Structures are given as structure tokens and as C-alpha cells.
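With one protein chain removed, the remaining protein chains of the complex are shown where they sit.
Take a look at chain A:
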């Protein structure tokens, strides 16, 4: 171990792998790939290699919201009226979403920031993760309202087998990329033995791990939230738990934007518009990418089964929810060139779209008040006749 490290230093590898918080090399960020080029130095947004990320940052910031703005007090009364099986559905979904956003609130930062090379993608990643932390805070807001002390709900997230199974599958791609990035940063490329286990670190393997991780994140943003979204909106269709529904609408709007970003990253690679080696990897590992997506689909269906194990809820059952997962998966998979593997053609839950649109004016009739409003809209147009009524 020690020798290898010494070798790396001798070969000058170590210096080039080590992350620097301000890269002093005067590089042109417009020529950097999205990942694994030079570390970012100046956070500048006047020019972008991929301007889509700058636009996504602007859009995401315009969506800013705080959980406390949504009144969830009526939900407490509604919750008492739910049947035991419905309570199981509601709480289990909140636990699962808490898990998802716990992971997403930190992982893009930890996994991607050390290897990102362009400022607009760096800031997009930070903005994206920050919004996931708002989502996490909103679950505490919802649960505190329902239970006073939500500790037992939170501790079940690290004990419940169904949740843990999903956590392991989601975090493994992140963890693998993070670990290999750490090896590369400290030891450079080469074969490294850590705790008796051999790890071959090459730029190619790092990029493959990045590709698989991005596909896993994309599948997460694309479908993993949708079973719980459907349940939430099915309650709202019955005018139940509407405060919660309003929060989930805001979350789903954010998640749609996050999904757009991972679709852009995957397509920029696949179409050869960024790092040419990533285009090769996208082609070579297409089957693995498809498997990652299909695994997520299978797990979401299992989750639907777990939710409804004690009984269904009005307006939803396991089968229709599984069909919805397939329907959404078709759309999401075709967006990244993975085809439409499922037979389903029509949306089995058409009313979902009333909740998923971010239209500022048209609000679902079930809503008790409009959740979206304009912030900081200032009319800066001044015409010559605007002061006509003034007299000095």
C-alpha cells in the first residue's frame, strides 16, 4: 500500500488526481467535459458550455418554496378518519419519500461535485440537492403535524426491511462511484488493495461507474416517487390530506425538473455532445442502463404490493398502480433512448395530470387554495405618461 502510494507520487499522478477547491490552472471551461476534466475554478455564469444547466438553475430558483407556507393542520383531522390500511399506505409512502430525499439531499453533491468540470453543472447540482433538502424538511413538517413526536416514524426508516431493501439498491451506485473517486483522488489510477480487497482504478472504470450511477439517479427521479405521488393524489381526489397533497405537488414539480437534468446529461453523453469516451460507454453499457431502469420498475411494483398488503384504498389498487408505473416507465425510458418495453398505451390514472401540472392559474378543483403565486414580480417598464398624474 505504502509503496504504491509512493509510486503514484513519484509518477506525478497524485498531484493531478487530488481535488482542489480552486484550480489555479487558467483553463477554458468551455472546452471541459461535464465530468473528469479539470476541477472548476471561477464560478462564472456569463458563458456556458451547456447552457441548459444555467436555465435549469434559473427555473429551479423560481420554484423556491418553504414547507411552512403550506397549512397542513386539517390533515391531522383527516388522518384520524383513515382506515388502518389507508394509514399504512399514507405513512409508508412518507417513509419511502423521506428515504429518497435523504439520499438525494446529499448524494449528488458528494458523488458528482468532486468530479464535475463546468461551473453551470456544478451549481445546478448544488441547487438540485438543496431543493431535495427542502423536500426532506417538508416531511418533518407533515409528520410533526400528524404525530407531535414523529421519532418512531423516522427510526422505522432504518429498521423497516422494505425500505432498507430500496435504500441499498439506490445508494449502491452512488457509494461505488464515491469510493472509486476517493481511491483515484488519493492513489491515482492503478490496482489498489484496500482491506484485502483489490480495486482496479482506471479512468475508464471511473467513467463506467459514473454512467451507471447517473442511470440509477435518472430512474430514481423518473419513477421511484410516482407510486407515492399517486397515493397522495388519490387521497386528495377524496378531499383528504389536502395539505400533504399541496406539498407533494410542489415536490413533484421540482422532481420533474431534476429528471430533465439527468435526461439531458445522459443524452449529451449518448449523442456525443460532451466527452467522446462517455458516448462509447453509453453504447457499450446500454443493456446495463436498461436493467437498472427495469429493476427500479420491478421494485416500485413490489412497493405497491407492500402498500396494499392490508387492503386497498378507494380509487386505487395494486394492479392499476403497477400499470401506472409501466406507463410512466415507457415515457421515461423512451426519453433516454431505451424504447418503450411495456404494452400499456393509455394513462390508467388520467387524473394524476391535474396534480402534476404546474399551471399557475388552473388549479385542481379539489384544492382548498391556490398553492402557486408570483414572488418578486416587479413591473420595471416606465412609460412617458406614467407620471401624468403627478404635479409639482
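Details
Quick note on the criterion: a residue touches a chain if its C-beta (ideal position, glycine included) is under 8 Å from a C-beta of that chain, and two chains touch if they have at least 3 such contacts; residues count from 1.
Keep in mind that, in the parts below, contacts and distances are computed from a predicted model.
As stated in its UniProt record, the chain not included in the shown complex is "Ferredoxin", which appears among "Ferredoxin", "Sugar ABC transporter ATP-binding protein", "Methyl-accepting chemotaxis sensory transducer with Pas/Pac sensor" or "Electron transfer flavoprotein subunit beta".
Interface with the hidden chain, as seen from chain A, comprises residues 52, 55-56, 59, 252-253, 256-257, 259-260, 263-264, 267, 331, 335, 346-347, 353, 356-359.
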